[in-house]
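Missing here is one protein chain; the remaining ones are kept as they sit in the complex.
Here is subunit A:
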Amino acid sequence: MADAVPSPLQVPKLRRGFARPSGWTVAAWIIAACVATPVVAVFSHVFLPKGDIWAHLYETVLGAYVTNSMLMMVLVGIGVLIVGVPAAWMVTLCVFPGRKFFEWALLLPMAMPAYVVAYTYVGLLDYAGPVQTGLRDILGMPDGLHWIPEIRNLPGAALMLVLVLYPYVYLLARAAFLEQSACVLEVSRTLGCSPTKGFFRVALPLARPALAAGAALAVMESLNDFGTVQYFGVDTMATGIYRVWRGMGDAEAASQLAALLLVFVFVVFGFERWSRGRQSFAHTSSRYRPLPRYHLRGWLKVGAIAGCALPLLLGFVAPAAVLLGWALNNPEYWWRASFLFLIRNSFIMAGLAAVLGVAVAVFLAYALRLHATPATSLAVRIAGMGYAIPGTVLAIGVLLPFAAFDHAIDRWAKATLGMSPGLILSGTLVAVTFAYLVRFLTGSLNAVEASLGKITRSMDHAARSLGRGPGSTLWNVHLPIMRGSLLTAGILVFVDVLKELPATLVLRPFNFDTLAVATYNLASDERLAEAAGPALAIVVVGVLPVIMLSRAIGRSRPGTGGAVEGAVP
C-alpha cells in the first residue's frame, strides 16, 4: 500500500491504528487459517496417487453423481425463483387480504430442515399414508392410485429443497423491492407502464442482482444437502462422498470427490459474490416514501393469496401438521428419558458452538475495527467463507487433519512415553464443534459486523481518550451496546447447529446422538412416526430465529437490518 505510487515528498511508510503492530491481526489470521484447514486438507489429497476405487468410481457412478448434482442445482435454482420472486413482489407492492400475515409467515419454511420435509411427504403420500387412504375411501378404489406421482426421485428431492430454500430468494427479493425508490416505480407508471409491465421492465431488472444472490445461496444449500437426497436414494456428490468413505472406507477417493464438489461450490459462491457486488447499481435514489401499493381485485386477488399460501402450506403447515399428528398419536415413541438425552446432547453442542461462534465473531469484527488493514480484512473475509463448505466435505476436511494429528501424537507418545493416549481430537466434541464453527461463523460474523458497524467511531475515541484501552473499550462500551445483536447471532448459530446433519453424523462422539441424528436414523429405518418427536423439537426451536427475523424485517426499511443480513450469509 505504502509503495503503491512513489511520492515526490517521500512520505514515510504508512502506519495505522494505535502504534504497536497488532496481535489482533495475527490472531485473526490464525482463525482464518483454522477455517481454511478443511478446504486445504481436502485439496491436498487431490494430488495423491489415485486408488483403484477412484478408477472404479470414474467408470461407474461418478458421471451420475455429477449429472445429478448439476440437475439438482438447476431445478432448485429455477424453483426458488419461481416461488420466491412473485411472493416477494406481491407482499411488498400489492394489497390483498392476508398480506401482512404472509409477509412474515412466508419465512416459516426456513425452520424446516429439508430432510424432515422429505420424511413427512413420504409419509403423507405413501400407500398407507393419509392422502392415498383418503382418496381410496372416497373413490372406492381399493387397488391404489397409480397417478399419485412418486416423489422419491430427483425432481421430488429438488421440490423438497425448493420448499424450504425459497425464503432465501424471498428475503433478498423483498429487501431489493423495498429498497427501490417509490419514485422510480411511479415514474415508470407515468411513462405508461401498467403495474405488471412496471414489474417486468423496472422492478425485476433492478432487483436482478439480489435475485441472483438469493438463488445462488439456495443452490449452494442444495449442494450441501445430504439428508434429503440420501433418503430419496438420489446419488449426488454429497451422498457419494459419504458412501465412498463410509461404505468403501476410502478416504482418498472421498476427499477427491469432495474437492470436485468444492469446485462446484466455488463457482456458485463466486457468482453469488459477483451478484452482490452489482447490487450497488440498484440504488438509484436515496429518497424513500411509503411504497404505493397496487390494490388487487377479482382473480388477481385470488391468485395472490394462492401464490403466497401455497408455499407456506406445502413448506411448513403440511409437514408440521404431519409431524404433530405422528407425535401426538405416538407419544410412547418420544415421551421417555432418551428423548431428554437427545435434547440435552443437541443443546450442549449447539450452545457450545453458539457461544464460541459469537465470541470468535466479536473478536474478528473488533480486530477489523481496530486495524482496518488489507491484511486483517482478508483474514476476516476468509474466516467468513465457511458457510460455502458442504457438510460432508467439511466432515472429511476436519477428520483427515485431526486424525493425522492424533496419530502423530500417538506415535510420539508411544515412542517417548511408552503409552498410548488414544484419540484426542477425532470423535470428540472438539472436532464436531470445530466443524460447526467453520460452517456457521459466517452467520454470526455478519450479524456482529453489522451491529458493530452501527456504533459510531467516536464512541471508541471517547472511551480511549477517557483512559480505557481497546479491550476495556470493547467490554464496557461495545458489548453492552450490542448485546441484543449478540443474542440474535447466537440463536442463529444455535438453530443452524441443531438442524445440521452430515457433519454431525460423521464427527459426533461415539453414541452421542442428537435430535438431527436420531431423526435421520429413525427415518432411514422407515420408522417415520418415531422420528416425529426429535424432528418436531428441531422445528420448534427453528421457528425462534424466524420470528426474530420477521420482526426485524417489519422494522427496517430500506431493509438491511443486522438480523436479516445475519440470516442470509
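One rule holds in what follows: contacts are C-beta pairs under 8 Å (C-beta built on N, C-alpha and C of every residue); 3 or more make two chains touch, one makes a residue touch a chain; residues count from 1.
Going forward, contacts and distances are computed from a predicted model.
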Per UniProt, the name of the complex member that is left out, chosen from "ABC transporter ATP-binding protein", "4Fe-4S ferredoxin", "TonB-linked SusC/RagA family outer membrane protein" or "Quinol oxidase subunit I": "ABC transporter ATP-binding protein"
Touching residue (missing chain; options A:Leu124, A:Ala463, A:Val495 or A:Val541): A:Ala463
From A:Val477, A:Leu515 or A:Leu528, residue that would touch the chain that is not displayed: A:Val477
Sites on subunit A contacted by the missing partner chain, in the whole complex: 1-5, 7, 9, 11-19, 456, 458-459, 461-469, 476-477, 480-481
